[in-house]
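Below is one structure. I have some questions about it.
Right, chain A next:
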Amino acid sequence: MKRILALARKEVLHILRDPRSLAVAIAMPLGMLLLFGYAIDMELRSLPVGVMDLDHSQTSRAIVRDMTAGGFIVDAGRIHSRDEVERGFRRKKFLAVLVFPEGMDRDLANGNSPTIQLMIDGSDAATAQTVENYLSAVIARKNIEILREDLGDIKPPLEARVRFLFNPELRSPDFVVPGLTAVIMIMICALLTSVAVAREKETGTMEQIMTTPIKPSHVLIGKVIPYMVIAVLDATLVLLIGRVVFHVQMAGSWWILAAYSLLYLFISLALGLLVSTLAKTQQVAMTVALVATMLPTLLLSGFLFPISGMPLVLQWFAHIIPATYYLEVIRGIMLTGRHWYPFELGIMIVMALFLMSVSMRKFRSRLD
Partner candidate 1 sequence: MIAEVETKRALTIRNLHKSFGEVQALRGVDIQTKPGEIFGIIGPDGAGKTTLMRILCGLMVPDVGDVDLLGFDPVTQTHEVRERIGYMPQRFSLYPDLSVVENLRFFADLYLVSKEDVAQNEPRLMDFSRLQSFRKRKAGALSGGMKQKLALICTLIHTPELLILDEPTFGVDPVSRQEFWTILRDLANDGLSIIVTTAYMDEAQLCDRLALMHHGKLITQGTPDEVTRAFGKRLLEVRSPDILRVRRGLDALHLPGINVHRFGARLHVVYENDEQEEAIRLTCHGYGAELEEIAPSVEDTFVALLQDQGEEAV
Partner candidate 2 sequence: MNDNNGYAVRTDKLTRRFGSFTAVDAIDLAVKPGEIFGFLGANGAGKTTAIRMLCGLLAPTEGEAWVDGLPISSKAEEVKRHIGYMSQKFSLYNDLHVIENLEFYGGVYGLDKAEIRSRSTELLARVGLEDKGRTMTVDLSLGYKQRLALGCSVIHRPNILFLDEPTSGVDPIARRQFWDLIYELADQGTTVFVTTHYMDEAEYCSRVSIMVAGHIEAMGAPEELKTKHDVPDMQQLFITLVNR
């Protein structure tokens, strides 16, 4: 125990002597939080749509008013010629253009069905789809309104009432912050510990330590403790800022979340140690740690893209990523308040034990 403490103390000195790395370890999660929280906002809003109104009627003005009412779409101004349409699309002045044909109001009054043209920039397929749905809905609602004017108070035969559960406003932070916590913990743990172990191999100090009577497992544990503290701090910071700045909701108990998180942390550390037993240089350790933790966690855990939408092979892959299970738990606790996840808990415990025993076995006090 004294030896473990000696190593941990030394590691703390290293961290304190290198304030720049410490700053990076703290700033990186915050940077990611801001990046995901603001820039890569998964909510769409303020999409510019241009209007070419050849009718100048009450109806056309009413549709534009309805369209911009929610803030989802903003009026990008009036367009007067076909040339302007093309130029505007190229310069990204607007994502879509509505064309109201000349005499639309008159045709309506005459009982004809005039055509409103809708042009959408398809280069961003997902956004284009959303804009199309939204604008179609606006026009459909207007249709019902017009029918009511003509036929009195009728009701549409079928009506769908949509309510988003757990995240009623579909707010992106509620989604991003738990995911980011998962990414940051595994990244900080695995990256920092593996680089710290590889550095001692690279500089030759590991050889010196190995010839002292300390047990190899104690070397690993001693080195890991300080980084564990940093990882806990980082995770706390992310959740705190998520709560204070982004008003993330918390349906469940913080303490139960902390308990699951600790288990996840343990898996992350074991993964970092496994990387470090295999990597001989800091550069290799860093590359492997990033490839093994950050990328799969970001891309395959269900953080950014739903697993069910992935190709089958990637789905299998997603199921061996620890973050997949942790994400299920942390999102569940924070958004639904459910506290008991026997399946995820079981898998995470198996993962932790497996990774820990493999890395301990691999890390021995011999060079060959």
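If you want to know what made the cut, all candidates are chains of the complex that A comes from, given by their letters.
By definition in this document, a residue touches a chain if its C-beta (ideal position, glycine included) is under 8 Å from a C-beta of that chain, and two chains touch if they have at least 3 such contacts; residues count from 1.
Fair warning: this is a prediction, and the values are worked out from it, not measured in the lab.
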In-complex contact of chain A, chosen from 1 or 2: 1
Footprint of candidate 1 on chain A - complex, ascending: 2-3, 5-7, 9-10, 13-14, 17-18, 203-205, 207-214, 365-368
